[in-house]
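Of the protein chains in this complex, all but one are displayed in their positions.
Going in written order, the chains are labelled A and B, and every chain counts its residues from 1.
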Amino acid sequence: MSRWEVVIGLEIHAQLATQSKIFSGASTAYGAEPNTQACLVDLGYPGVLPVLNEEVVRMACKFGLAIGAEITPRSVFARKNYFYPDLPKGYQISQYELPIVANGELTIDSDDGERKRIGVTRAHLEEDAGKSVHEGFDQMSGIDLNRAGTPLLEIVSEPDLRSAKDAVAYMRKIHTLVRYLGICDGNMQEGSFRCDANVSVRPQGQDEFGTRAEIKNLNSFRFVERAINFEVERQVDLLEDGGEVVQETRLYDSARDETRSMRSKEEANDYRYFPDPDLLPVEIAEDYIEAVRQTLPELPDAKQARLQESLGVKAEDAAILTIQRELADFFEAAAEASSAPAQTVANWVLGELSGALNRDGLDISGSRVSAEALALLVDRIHDNTISGKIAKDVFEAMWAGEGSADEIIEARGLKQITDTGAIEAIVDKVIAANPGQADEYRAGKEKLIGFFVGQVMKETGGKANPGQVNQLLKKKLSG
Amino acid sequence: MSISDKPIYDQTMAELSKGLAAGDFSSVELTMALLDRIEEKDGALNAVLTVTRDEALAAAAAADAARASGDAGPLAGLPILHKDIFCTRGVRTSCGSKMLDNFIPPYDATVVERLAAAGAVMLGKTNMDEFAMGSSNETSFYGDVMNPWDLERSPGGSSGGSSASVAARFAPVATGTDTGGSIRQPAALTGTVGIKPTYGRVSRYGMIAFASSLDQAGVIARSVEDAALVLGAMAGFDERDSTSIDQPVPDYVAELDTPLDGVRVGIVRQHFDAGLDAGTGDQVRAALKTLEDRGATLVDVDLPNLDQSVPTYYVVAPAECSSNLSRFDGIRFGYRAENPEDLLDLYCRTRGEGFGAEVKRRILTGTYVLSAGYYDAYYLKAQQVRQLIADDFRKVFADVDVIAGPTAPTPAFKLGEKTDDPVTMYLNDIYTIGANLAGLPAMSVPCGFAEDLPVGLHLVAPHFAEGALMAVGHQYQLETDWHTRCSEDYR
Partner (left out) sequence: MSLDKDQVQHIAMLARLKVADEDIAEACDKLSRIVDFVDQLSQADTSGVVPMAHPLDQTQRLRPDAVTEANDRDNVQQNAAHVADGMYLVPKVIE
């Protein structure tokens, strides 16, 4: 065990899935032509004023309730003042002293195999900034303000995380949660879900925290893990060589897999926060909170427990099924429609179906086989109409759009041969064609039964029931 | 009153409205007459920055047509000037600054939109202190505005172009904005009526912000009746301004008839202390006597934290302004420094060159009071004292209907007289600032002359009582004729 303890806190920025911006009626849709979705408010035009979007308040409340946090009865927007070209007003409207959500928590399955409680200090509402484009303008940068004013929920954890893996587990947990709640699309490529990591190390057993570095703008789980690991190593090396960690902002360069100091932001920040006089305190009444509570969906932890306890799904499968609400919903719909055990359905969802989705780069919502169609296929195995092996071919045909399980079984004549007479005839034929092996079997080489089953299955095109074939062969060979 | 003998430019809106209705003249004729007058006379005053002749004549023609077809709005065809702080679609809006010398808003401020919808005809945009920061109109990028009563003197500020224009009979009414007295003090110094309504009464949308928690739009006019008429058209809830108040706007004109009988008028002793010019004090005391004679009761009241109002203001307003003006960076609109070396140079030179000295001073002051280590001692402290000041007013208004006193400590001062020491200039706002800090409606009404210069009577009322406030002013004007006086040169 290292003599250094790692301490990590994450600030996750989740873009809220609203139609319009947090303070203006401009669209939040991703990917528009530069500056076509930046209205006068987003541009910080002289004279225009912000008006708060009701949906962001509702979404923040949902999140707060989902992590058992306090919803602040009177929260306040403040201005964070600094100059940057992608920040049109010269200040960001955020929340400072009185965030809308405070003191929540969730549990993660930690690296060391234990369940661990991670505190969420606060979650506050703020507006996103625009984007700078550095290529294609000679000595200039281009500024696109389409993203300016997009609502963000910044979720700040306690410094409770003790490893890069824990940090990723926590981030995944939040990622799952915000998508369950329908408040964020979680699209990390588009920047809808990203985080800053505050990383420090201290000698094991020391109470005070070490000096931390903040790694900005990590937009994939892999980068979070790698950036933290790099940073920890850098800090430990520094300290072990007798150096000191400087409190600073660092950038993770994924191409080089290293973090480096952001010199341009080194100037001592003095954000001069003060309450935004253009906005009034946001008051949230108890009955509003209760109404929002009624709209909460079943949350991932509860769903996972239910799949295990009520449906008898294995723990690890239940965990995977519930990462994404749509996948869990698909599974539940299939399990509900099927008469086979839920675990069998789970095997198919996590096996063939997930494989096909991955292969084609699809989300569960884009599945080419519906939950009901999959249930029917599983039922056909369960009622012995086809074997599991044939079912895989049927699934592929279903995926290719050839029809329902029954249609494909019928069209391709894949139904298992249940007519004992017909199987007997084939068994007889196979034994007659392989007299040598038949003799060996009879002489005690019982392993050869496998060979005969294989031959019969081959003759029947896999349509015989292997158990039935086995029985018949034993009878005939010993007879 | 007969419409008759008065020259068209000397008539109030109420009088002009009757003339238009009677067909004595058309809006096009009226508009033309005032545009010509501005052209002829503004050279000496520098009160109007932009004359929108073509737009004005088109709007006047439309108003005449509307009147002919019987669907004229309440202000149909009546002329108005807008302070150049209100955004006007397609018309340069400079805010008195080099920073916005080339700025053409793509939208109308709510105030502009509502007055246009009521049929008013915009004649142009008036000069002002840069970003409304000043009490003398000497900080404008476009030069000083002169007081029609004495061209060597200031018309007050920041709405000095509006006050000078109304005093010079360029228009019966001009809009203004008031953050610490910027409507009322210029009104007092030019012998006009100036009203700042309750904070939130008039939308701030499209009004270029100075200090958001203090700024409020209002009116400069010659009669309280006109002020009531125009305020009624521009006030009211606006969903684009979060601080706009969702309360119905009463019929201010109807309320003017409320008699003074039984009205309790609070007098603050400190208002008449050493800082007040003697001649000004005499006129104000005479005005109080007039109110008493008309049935009002004078009551002594106390505002114990009055002395703290100017320092409080000069922390809160610069703090908000330092942040509000950060958007002027040369990137999306406004002035941009030539050939910047790098991004930092673009910011520092654009802002260093685009803003004038007083604006920069306030940005620096505001940055300082919000900066790490000073926030609690200045900004937070000022917010607490602001609460104390507001409490003082709350207590006083439990007992009286209005507070009356002087608007400014002296009549119009000479241009250049107070520019050396910013604090001396700031103290000019001592009587007016409290109403902004507490968000109260307040007005200045002409109440006489001291050494041939106009003096203003300051009236403050509780939140949303602008109707009662204007009634007091109107009743006073029924008894006096100070508001009809005009400087010789502008008769």
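A few comments on the model shown:
The rule is simple: a contact is a pair of C-beta atoms (placed from the backbone, for glycine too) under 8 Å apart; a residue touches a chain by one contact, two chains touch by 3 or more.
Here the structure is a predicted model, which means the values were calculated and not measured.
For the chain missing from the display, the contacting residue among A:T18, A:S387, A:Q416 or A:Q455 is A:T18, taking the whole complex into account. The residue touching the chain not shown here, chosen from B:G157, B:G218, B:G266 or B:G439, is B:G439. Summary of contacts with the chain left out: across A:L10, A:V57 or A:I215, the touching residue is A:V57.
From the set B:R349, B:K418, B:H458 or B:H483, the residue in touch with the chain omitted from the display is B:R349, counting the whole complex.
Summary of contacts with the chain left out: across B:I363, B:A404, B:I433 or B:M470, the touching residue is B:I363.
Panel shows subunit B; residues 102-104, 106, 198-200, 213-214, 239, 242-243, 245-246, 305, 307-308, 310-312, 314-315, 322, 326, 329-334, 336, 340-349, 351-353, 355, 360-361, 363-365, 367-369, 371, 377-378, 380-388, 390, 421-423, 426, 436-440, 463 of it touch the chain omitted from the view. Panel shows subunit A; residues 18-20, 24-27, 33-40, 43, 45, 51-57, 74, 76-77, 83, 85, 132-134, 136-137, 139-145, 251, 262-264, 267, 270, 272, 275, 277, 279-283 of it touch the chain omitted from the view.
In this text, only the chains that are shown with their structure count from here on.
Each chain gets one centre point, the mean of its Cα atoms, and the points for subunit A and subunit B are 57 Å apart.
Contact residues on subunit B toward subunit A in their complex (touch as defined above): 86-87, 93, 95, 100, 103, 105-107, 109, 204-209, 211-213, 239-243, 319-320, 322-323, 325-329, 331-333, 343, 347, 367, 370-372, 375, 379.
Interface residues of subunit A facing subunit B in the complex, by the touch rule stated above, are 40, 43-52, 79, 81, 83, 85, 88-91, 143, 270, 272-274, 277-280.
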